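Submitted below is the structure of interest, expressed as structure tokens.
As you look at this complex, bear in mind that one protein chain is not there, while each of the others sits in place.
So, subunit A:
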Amino acid sequence: MADLALHSVEKTFGALKVIKGIDLDIRNGEFIVFVGPSGCGKSTLLRMIAGLENVSGGTVEIGGKVMNNTPAPQRGIAMVFQSYALYPHMSVRENMSFGLELSKTPKAKIQERVDIAAGILQLEPYLDRSPRELSGGQRQRVAIGRAIVREPEVFLFDEPLSNLDAALRGQTRVEIARLHARLGTTMIYVTHDQVEAMTLADRIVVLNGGEVAQIGTPLELYRNPANAFVAGFIGGQQMNFLTPEQAARALPDTALPDGTETVGVRPEHLQQVTGGGIEGTIDVVEEFGEYALYHITLDGDALPSVTFKSSATGVGAMGDRIHLRADPQHIHAFDAGGLALSVPTRH
């Protein structure tokens, strides 16, 4: 059981600085998700924690000990890779016991741990099969099983679900959440998918270009994004960004803070009105059953399109005109640098 701390961690590949000084304190037992667009350095950061990548600057501490130069197997971590990375020539059982065997764990003990992990992951019927004979979801479970038998202090996951189809992804997500509840071990989970981040994390670390954009609980990030990047990245649908002029029309009675350059409104926080507000034409309607998304081209040139989410009927069809207002309790104001300004009407 271990806390994990990063102090000014940096990584450079040749002349390219990929991780630009990251500070992070992870409490024992936390489920932390690193989320961010592709190429922002999530995997690199995770691999530095794992000991698969040298640390160019700063320190990585696990359980209070600096681990910068400790080889991976001695860090008390286990890693689940995106491609599962199973040993193709070994059976499921051999895959799970390989690490224990290398560390000269007694045979009986290996057997016991593999059986327990197989039980947790419902892998008992497959123990003697080759990974080739398993489905993607089963392979992923073997990869997780291989991590469990190491009894690590920290689990590291690098986009473990991105090779699964949508239905299986949802299911496996829940299984991982269950696993965390059951084992109570610290987990660090990398994903580019904000849904996985929101649903799994105790705290999310949003990364952008090798820097921390914001750290917080899922709801903190959803309600109070610290900047336009986080606002745009977190949330079921991309946030709408309006100019101050558009915002003045969408929010007739609301004073915006000084220096507001853009105003963010989530699609679910727009409301249809019969007249006034911002006005435009519906381009595309995406019907999800429980709600629909309306993609609207606004009149005028600046930031011309917004998305409106509604579960009401009769909102309109493609080509219809529509008037919208924003809910003043749920708006976000950003200055020229994209930093969030506090909005008085927001509670």
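Note that in this section a residue touches a chain if its C-beta (ideal position, glycine included) is under 8 Å from a C-beta of that chain, and two chains touch if they have at least 3 such contacts; residues count from 1.
In this text, contacts and distances are computed from a predicted model.
**Student:** Name the chain not shown, per its UniProt record: "Sugar ABC transporter permease", "Protocatechuate 3,4-dioxygenase subunit beta", "Regulator of SigK" or "Fe-S cluster assembly protein SufD"?
**Tutor:** "Sugar ABC transporter permease"
**Student:** Which candidate, A:22, A:55 or A:77, sits in contact with the chain we can't see?
**Tutor:** Answering carefully, the residue with contact to the hidden chain is A:77.
**Student:** Which residue from A:15, A:102 or A:181 sits in contact with the chain not drawn here?
**Tutor:** The one listed residue touching the chain not shown is A:102.
**Student:** Using the touch definition from the top, which of A:130, A:199 or A:237 touches the missing chain?
**Tutor:** Considering all chains, including the one not shown, the answer is A:130.
**Student:** What residues on subunit A make contact with the chain left out of this view?
**Tutor:** Interface residues of subunit A facing the absent chain: 50-52, 72-73, 77-79, 81-83, 85-89, 98-99, 102-103, 130, 146, 150.
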